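Yeah, one chain of the complex is gone here, protein chain that is, but the others are all in their spots.
Chain nomenclature is as follows: A and B, assigned in order of appearance, with residue numbering initiated at 1 for each chain independently.
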Amino acid sequence: MQKLEYTIRRLFLSLVVLLGMTVVTFTLTRIVPSNPAALYLGARARPEQVEAANEELGLNDPIPQQYARYLGDLLQGDLGDSLATRRPVTTEISSRLAATGELLLVSLIIAVSIGIPLGVFSAQLHGKPADIFVRAFSIIGVSLPQFWLGLLLQLIFGLWLGLLPLASRVDSTLRFNSPIEDITGFFLIDSLVTGNWVAFQDVALHLILPAVTLAAYPIGLIARMTRATMLEVMQQNYIRTAQAYGLGQRLIVYRYALKNAIIPTLTVIGLTFAYSLTGAFYVEIIFNWPGLGLFTARSFLNLDFPAIMGITLFGASGYILINLLIDLLQAYIDPRVSLS
Amino acid sequence: MSLSKLFLGKSAEKLPDGDFDSPPPDRSGWQHTLYVIQRDVLALFSVGWILFIIFCAVFAPIISPYPEQGQGRNNADDRLLEPSTTYLLGTDNLGRDMVSRLIYGTRPAIMASLIVVSAAVMIGTPLGAIAGYYGGWLDELIMRTTDLFLAFPSLLLAMAIVSLAGPSLINAVIALVVSWWPWYTRLVRSTTRSLREQYFVEAARSIGVSDAVIIRRHILPNTITPIIVQATIDIGTVILATTSLAFLGLGTQPPNADWGLMIEEGRQFLRQAWWYSMFPGIAIFLTVLAFNLVGDTLRDIFDPKQYR
Partner (left out) sequence: MSALLEVENLHIAFDTPRGTLQVVNDVSFSIAAGEIFGLVGESGCGKSVTCLSILRLIPKPGAITKGQIKFQGDDLLKKSNRAMRRIRGNDIAMIFQDPFTSLNPVFKVGQQLLNVLKQHTDLNKQAATARILDVLDSVGLPDIERVIKSYPHELSGGQQQRVMIAMALISEPRLIVADEPTTALDVTIQAQILHLLRELCDAHGISVLLITHDLGVVSEVCDRSAVLYAGKVVETAPTQVLLANPQHPYTQGLLAALPISSKRGTQLQAIEGTVPANPGSIKGCVFASRCPQVHERCYDAQPAHYAVNPEHQTACYLVEEGVSDA
């Protein structure tokens, strides 16, 4: 019952923050130096047309009214139309979500499955000579510029060794040879479920470089966080008790200690996922990945303000959602979390 | 686990043979810091590298082999040359010497990161101290504001600001300050809150010491060490951020030298002139790595529970 209350309260708080964000994005759209109506009509619009458009778009109404309309539109899922493509921004976002989502998910799985064991391992080496190497390894992850790492990997594995493809989600010939059925939009799942082995291999190969590039920073962050919390946990009295009762090292480290250490690490995982949202941006640019990041880059280049604002709001609300999920997850795992 | 046995140092309970009747050597805090750094090879290299970078930034015109090219002058005859004895790290698309460009690239990196981190600390620390110490509605107000700023991915916020105000290094710096101060507010607030509960604060209040003095004399000095650790690491992180923005064209503008900008310029020549994009990346990497390592070492030093 307490947990339910907590959940509801957190949801409410998140909505409040979300509301605050709409105010911010709305303010930004009105601060924009150029007139949205003029942008919409194009450079050759005549003043009367601009004035008419102003009326039509409600740009002459008082600000609170404009905001109300803005909010109303948002609640109906209307983020406006992209200036570049003339299609609704929501359509532009939803059609690209799967591509970015797949990339993020795969890199998250890579990051967690390498990062946590690396952190635990590193904590156990504390003070021993090899500790230097493992520490350096995880620090390297957080010191690499992602956009450069992508280029480096492209250079080595794509150009010099010719092992992996340089860009895109799939080979362009795939559409003719063994096209992937569109079920979820996640190519890995779709091709696996339909038994399309050729496509699956191709998709996987294309995913490797971008996902690894994206995972580098999270691996480093997760490993360091896990290491730090493991070291702190290992100092705790209850670990001393476990040792005083002769419990095996494996039990102590991987269950007694890790279960305690994983709690703050979850927060970090949430953070890295959020960080990956922006990292995906660079990775998509470098690998020409047809996802949300690439679209965002083009929108900024074209000064496509509706798209920019829509994406900002979408991205920020996604971020809030993730943080909310992480908070709730923590509350459910840690029996001590005070739900007040 | 068995792998780690390969790396086992001496077992935990070595029996030191020594003269236990002699008095212990007395080392002050500063000396101890130096002592630890000097023993740690990685930290030593990191500090050395940082000093080198700062040296480059300050004396760029003097130590660059081709200073005007470093600042942007073209040298069209020598486009995209491989590393050689004339141009140690090759030349870029406009024939400029890579070494000089890299040296001049230290300037925006160091300057921007120092400004951003100092500003963030100066804004965030008092706000965090007030929020943590007084609590109540003041705390709520400040924390909700930081939540709002933190709710936006910092890159997005920075990009939005820069695209509105126009791309330049200064605007990128401003955007980053706006994105960064909430972190320090949070950090100082949580440290202040836990310090406030400590008995020595209660003791001070009970003898009538004013709030401002308590904050200044008792609380803030104890928040310095986490701030220093965080700031050191953040300098590296901000360098990553400024070069990332430059990569997108939202930071340093050509013809100025910037590591991120150079990587973007070199992207289209990756096949034929790999050095154009690769070397600036290595520079960023090494510099950020150095700051991270130093920050880590400082953290180890300041935490009395962890012995090396």
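By definition in this document, a contact is a pair of C-beta atoms (placed from the backbone, for glycine too) under 8 Å apart; a residue touches a chain by one contact, two chains touch by 3 or more.
Just so it is clear, the structure is predicted and the values come from calculations on it, not from any experiment.
Q: Contact with the hidden chain only, please: which chain A residues?
A: Residues 127, 236-238, 240-248, 251, 256, 259-260, 263, 333-336 of chain A touch the chain that is not shown.
Convention: only the chains that are shown with their structure count from here on.
Q: Mind checking the centre-to-centre distance between chain A and chain B? Centres are C-alpha means, answer in whole Å.
A: Those two chain centres are 24 Å apart.
Q: Using the touch definition from the top, list the residues of chain B that touch chain A in their complex.
A: By the definition above, chain B touches chain A via 1, 3-4, 6-9, 41-42, 144, 147-148, 151-156, 159-160, 163-164, 236, 240, 243-244, 247-248, 260, 263, 267, 270-271, 274, 277-278, 280-281, 284-285, 288-289, 292-293, 296, 305-308.
Q: Which of the residues in chain A come into contact with chain B in the complex?
A: 17, 20-21, 24, 28, 31-33, 121, 124-125, 127-132, 135-136, 139-140, 142-149, 151-152, 154-155, 159, 231-232, 235, 249-250, 274-275, 277-278, 281-282, 286, 297, 300, 303, 308, 312, 315-316, 319-320
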